[in-house]
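Note that one protein chain of the assembly has been removed; the remaining protein chains are unaltered in position.
And now, chain A:
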Amino acid sequence: MSFPLAAWRALIRPGDVLVALAGLALCVHAFVSLWQGGRPETALVRAGGKLVAELDLALPQEFDVRGPLGMTRIEIQPGRARVATDPGPRQYCVRQGWLTQAGAVAICAPNQVSLSLSGRGADYDSLNY
């Protein structure tokens, strides 16, 4: 039984094309907004230039790092991380607040601790404030 291509095309009504295109647009939108980087996956904690911890950003947790001045506390929540406390005098890294994008870095220079977020397809190599 043959059913030529033109006959299949006759089954499609004008609105169907619109619905299909809208569906495709939704796909593209979902793909771009969900799969295109920018989402951090792990937090890298460095002390004295050495990587001391690679923390998963899926679960909330706290992590303490020792530096020359004392303890720096890193706080992780799903999808974000921050330096909660630091013994440094000017508190720049603490005041930077939550890091939410892959590539974002908070550096506690006096205590030689840094917190950076990494993820696949990061939008930026490094983000500093």
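Keep in mind that, in the parts below, a residue touches a chain if its C-beta (ideal position, glycine included) is under 8 Å from a C-beta of that chain, and two chains touch if they have at least 3 such contacts; residues count from 1.
Throughout what follows, contacts and distances are computed from a predicted model.
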Legend entry - Record-based protein name (UniProt) of the chain missing from this complex, from "Spore germination protein", "Probable glycine dehydrogenase (decarboxylating) subunit 1", "Heptaprenyl diphosphate synthase" or "SPW_0924 family protein": "Heptaprenyl diphosphate synthase"
Legend entry - Touch with the omitted chain, as defined above, among A:P14, A:G49 or A:P89: A:P14
Legend entry - Touching the absent chain when the full complex is considered, from A:C27, A:L51, A:M71 or A:A109: A:C27
Inset, instruction - Mind listing the chain A residues that contact the chain we can't see here? - result: 3, 8, 10-16, 19-20, 23-24, 26-27, 30-31, 34-35, 58, 78
